[in-house]
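To keep things clear, I will list the structure first and then write my remarks on it.
Left out: one protein chain. Kept in place: all the others.
Moving on to chain A:
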């Protein structure tokens, strides 16, 4: 069965990675029923692409962390099904990108690896477990202009990086606080960590992304990722709606919570810190 994507490469002509993004899009297009969205034309005349951008699952291909393609998708309010970052892929495959704009054999090797992965049937091993986490919490609220910042009053611990943990038995849910989702505004993409992977306290536990920025989820606890909130893959906006309830990020089997706890804040301390951050930084 042929795949059918809308492909939005950054097509950055001033960088090797941008040139590779274009080749990946071409290769996927040639080997499937997909269509390429030209970012240049799309920006000035979007009528040409509105239909395919809405009907087909969208793959955004950024060359580098400037994320031109992602930002364009955000500007046009597109739903992103999958994201590729060429620079990250190069690192993961031990291929060093060079400064020349003409692609060499190594670059084409990378093009083939990425395109083949996209063309393969995806096998998703993501599971959500039914554990006993409450669905509703009580909040203390801090308001600034039209923005509302909620912090749950009981049972949560926080780190200075605005991520929370809620523990039930030897398992915990982690996520971000209202401060993060308000600062990012509309969250359009969630990159989960691999289920089964081990995370140290303060290690990266996935990323969430808006048109404004990429936020690294800083894990408040150490342990093994046992589940991710798969609803976020299609509806990352759940984090904006309520990051403590339906917008939780992942579940972790704890390895040493007693020790982790020493480097975390309770509600009282975090609420003070958050209020100060809101007053100083939130505009």
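Methods note: contacts are C-beta pairs under 8 Å (C-beta built on N, C-alpha and C of every residue); 3 or more make two chains touch, one makes a residue touch a chain; residues count from 1.
Everything below uses one rule, namely that contacts and distances are computed from a predicted model.
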Pick, from "NAD-dependent dihydropyrimidine dehydrogenase, PreA subunit", "RNA polymerase, sigma-E factor", "Urease accessory protein" or "Tetratricopeptide repeat protein", the protein name that UniProt gives for the chain of this complex that is not shown.
-> "NAD-dependent dihydropyrimidine dehydrogenase, PreA subunit"
Candidate in contact with the missing chain, chosen from A:106, A:140 or A:160 | A:160
Any idea which of A:195, A:214 or A:254 touches the chain not displayed?
-> A:214
Write down which of A:55, A:116 or A:200 is the residue touching the left-out chain.
-> A:200
Cross-chain touch to the chain not pictured, restricted to A:32, A:66 or A:255, is A:66
Extract the touching residues of chain A with respect to the undisplayed chain.
-> 15, 64-66, 87, 159-161, 200-203, 207, 213-216, 218, 262-263, 280-281
